[in-house]
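Every protein chain but one is kept in place in this view of the complex.
Right after this comes subunit A.
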Amino acid sequence: MTPVFAVSLDALTSADFWIGVGVLAGTYTIFTLGLQLNVGFTGIINFGQAGFMAIGAYSMGILVVRAGWSLWAALPAATAIAMAAGVLIGLPSLRLRADYFAIVTIAFAEIVRYVAQNARGLTGGNQGLLGFDDQWLDVSDTILGWLPASMQDQFLLPLLIVVWVTVAILTGLLMLLQRSPWGRVLRAIREDEDAARALGKNVLAYKLQSIALAAALGAIAGYFLALNLSFLSPESFEPQFTFIGFTILILGGLANYVGVALGSLIMWTLLEATRFIDLPLAAEKVAALRFVIVGVALILLVAFRPQGLLGKRQEMVLRD
């Protein structure tokens, strides 16, 4: 019997593979931290995180390339734009039942992708947007200079370091925020919105703050994605990427910020490893296989282990 496909494990021992996985996992950890804040700690179902990521990354790219801004000025401005988008999307839909917000956010992410593809004058359309990362590359070279000579040829190593430092800082900040009075109000809203309202809390305002912060986290993830690819194109920001985030979220466990990083590392190791399964398939079909895996993983996790790896059973927001 001849094998239908062969698996080569050589690549799994290479530094390139693990640095690539590390950058993606770090980027998606930041992305999913926003989902954790919304879904795990506020109880609002944000299905448009990829849209906020796209708005952040494209705003940054447009400000630098088209308006000639410095990258360091563009980053906070783009973050503010993404946060404003979150508030604008939240205003009409967060007052309504939770599933309306899910519908509106998934539609929003699709419209953002559509605009990125069609507003060619601004975004470059399918040709993409290039040349926003010169100032980052200078910083990257500086960091590379500090590293031992044997690592000098790994040009993604500085990005890996910066991503994970950012992950650590953001995770720490979010955990602190969660212990603050503000965080306790969010949890109260998640558990019983009416009770929080009865205590005089402005539930809509808290939810809008939660979605604005998640949008900012999405935007930050977008910058790392952009620096990783050094190129912005609509297919890097398709709405379905939100659900890689959700698979990571459920895998790591709801209402647990540390679980996000764990889930992201597992998820991206698996997804990137599919590149080495030598299937007799065209590239687009292997890409499709990755999303079939995401879909099956999402269904099985949600059905059979909704608390994930590190989630707590008593915080089963899934079974409200």
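Just so we're on the same page, contacts are C-beta pairs under 8 Å (C-beta built on N, C-alpha and C of every residue); 3 or more make two chains touch, one makes a residue touch a chain; residues count from 1.
One rule holds for everything that comes next: contacts and distances are computed from a predicted model.
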Undisplayed chain, where the name is taken from the UniProt record, one of "Neutral amino acid transport system permease protein", "Glutamyl-tRNA(Gln) amidotransferase subunit A", "Sugar ABC transporter substrate-binding protein" or "YeeE/YedE family protein": "Neutral amino acid transport system permease protein"
From A:52, A:206 or A:246, residue that would touch the chain that is not displayed: A:246
Of A:104, A:170 or A:248, the one touching the omitted chain in the full complex: A:104
Where the unshown chain meets subunit A, residue by residue: 39, 45, 47, 92-93, 95-100, 102-104, 106-108, 110-111, 114-115, 118, 239-240, 243, 246, 250, 281-282, 284-285, 287-292, 294-299, 302-303, 306, 316-320
